[in-house]
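If you scroll down you'll find the structure; I have some questions about it.
The complex appears here without one of its protein chains, the remainder shown in place.
Presenting chain A:
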């Protein structure tokens, strides 16, 4: 039977199309019920005895409508929900409304255990319906669902054992109509409640119930047509919202303002207007008079007042008792946080400020976090549903209001929550519970949290991916046919030098003195691309993972471990495939010539840095490998010197490594990382190889080579640092990397040996992030790598743990072998650009995850410990300062205000904390409040680089006020110098109940960039 379907479409060019599709109806679409004898299906999906729910007499199949999937996808994903008939009508509507949800539905359908069956009702003779005159498409689809349900009900009514179908919809009108037709219909809520399972009850999104809806807090968002028109006309600006990590009420977008790139600040709750970090938003600039000249707390104060006002108002409203409570509680930490976080340095020109007028695309994801203990008001053990507030681990995310029946059992746990909506009437976004991860503070839970939070894919490799591994598995060996197109370097004295415990060895070296007095030096890199062919599932998986992630106690591999730690790893005394870079260097380590080739090597030794160093130092060792290392060492020193002369930077970061207890993997000791000469040896040759390869692939692929650049930092980044060191009579010239390097070298204070290192650490923070890019996307001048002082650079030497290197290997192979055929993945500029974007993102996330992991272990280390340590002030904030403790590589905030305890402040919980030290914008330091005569120095002051003594402990009672539940934080308290009201009396007085709030937050600054290029930073983090 042939039918027609027609709809109108407006094309991009403004034309209107009437699309008419032929629609054929069939009589061979089966019901897929196991016991059905009428239908001729071969692999029935729906089981003979489906779900049982006490709301219904018979076991039944569920037929949900579209909104059930759209609003309650998390419930549908719950293992309790099985035997569902997904109608084609519903599936198409879901696809039209939300692609991510459609994908999740598809995944469920693919999952055999879920028993989700897609019934093509639109193509079924018995269930297809024509749209009635004056019937809206929605009504038509609802009717189609009812008709299909009816068909099923009739079709299965005589089956044995007896079963039925249940239509699930939250639309009461639809339910009534279904009942009138003699069908069984139920809402999600009733259905779930009848299941008696609190967990799944919590997963139900109940946005409407949670919205108190009493007064409108936020302005309405503009329609998408308004926004796109406004953006076209330049009235609104578009950008991705980045929330400040110090203050979740302050965000910014980076966009073009009147043709110039710049940042627009968005300050305060009402200006942010329900935008969440990462959303693509449309912003309207505020009039110049409202731009911020000094980043003082003016706007924030206003916010505070508002909060206060609201809370007072709410208190008067007896009806909204809980809401009031929430608000009062909220107001206090908010106020504290907001003012504390405002960074205080005087701005000469007013900074553009804006407000959000609309949201172009939401970037909501699932958030890890915990429930605010203070928001739980029911007595322990109660399982009545309560509205509670949820704090995300990421401080940029606002609190989320959720409704839960398991509030008490979830306290102190890490849970995952999704945002459903953020109506204008609700102060906080409304979400629902998804699942609990485990106890807070537990190492494995916290590790999972940090992987989830940094978007690190850490699932096991799928069977499909593993199917692309060599079939021989561990017994794979180099076969004679592998020598085709490869040079045989098995006889060379190749060795590898890596950190102890390293199993994924991706580089090895050799050197041979030549007759003419020069040296042949070879860098051999694991030939990963021999095993990972472009475009297959394993390659796609690796490309999406982007990099191997190194945590303190584990490693998340980019490639299956058979490749990473075995077949590709250049282990000693086995033959391995390699990609070699062979130079002829003269005595001064200058390159005479270079060539690249695929090869077969057999490493003679895999050494640790220490072993290699010992070999160099031990004069009695005279074997070939050792003397090779000595020559390499000599050449490396010359290379390094030349690089430094060119202006390469030596920066530093306070990196530490943990000694872990063997069984529990708990940290027992922390030590600073030590660098040996041999670290530099490997590093120099890797740099040399990377630069040589970069030139080669750029020559072959001028438009699509994968390169890496490091932009010059803008001078604004250095302003504060320059001011601070000027005090010591030191000047920093950052005009080129060479001058910067020289000024760093000369910046030495004899009385403070750590000063130079500290300065290098702080310089590192002024740097830009190094990035992968596609050579066609930038002009040649921008290829420069600032930190390494080279005009071109790429990553070639670690293909086992970085996908960029895999691409570079492929491009290099294509460059040296003209007979090689390759796909457009090497030449397509757009694809390469997208890949670079992903790799940069994954890289950043991997770094942050690694850092969070270190932080986690630092916390574990300090658990039940209190240490007194020396530290340095590295940053001054308006009412706090940040202290770095070199011994542990940790940073913490010390507040310069004494917190007014709640008891004192009585009614107004939002009273301002009493400032003890105030910020002086002229000297960029904090000083005591007494009035000063001209030229007089204040009694006490805190300035950059100042050495202080701090007491470090774990403060697990910060937010939410519960024991052991929340974001555990390092607490840093000032011991020396003694400042009344801020300092504490060491360990003896620790239990003083009046202890002033001196706390610390996570360090969030960027890691040293050039450092991770030069060395193989992540790798060294491994214990």
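In this text, a residue touches a chain if its C-beta (ideal position, glycine included) is under 8 Å from a C-beta of that chain, and two chains touch if they have at least 3 such contacts; residues count from 1.
Criterion: contacts and distances are computed from a predicted model.
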Options "Trafficking protein particle complex subunit 6A", "Aspartate aminotransferase", "Ribosomal RNA-processing protein 42" or "DDB1- and CUL4-associated factor 13": UniProt name of the undisplayed chain
"Ribosomal RNA-processing protein 42"
Contact partner of the left-out chain, one of A:16, A:110 or A:471:
A:16
Filtering A:80, A:97 or A:132 for touch with the omitted chain leaves A:132
List the residues of chain A that touch the chain left out of this view.
3-4, 6-10, 14-16, 18, 20, 129-137, 223, 225-226, 229-230, 233, 235
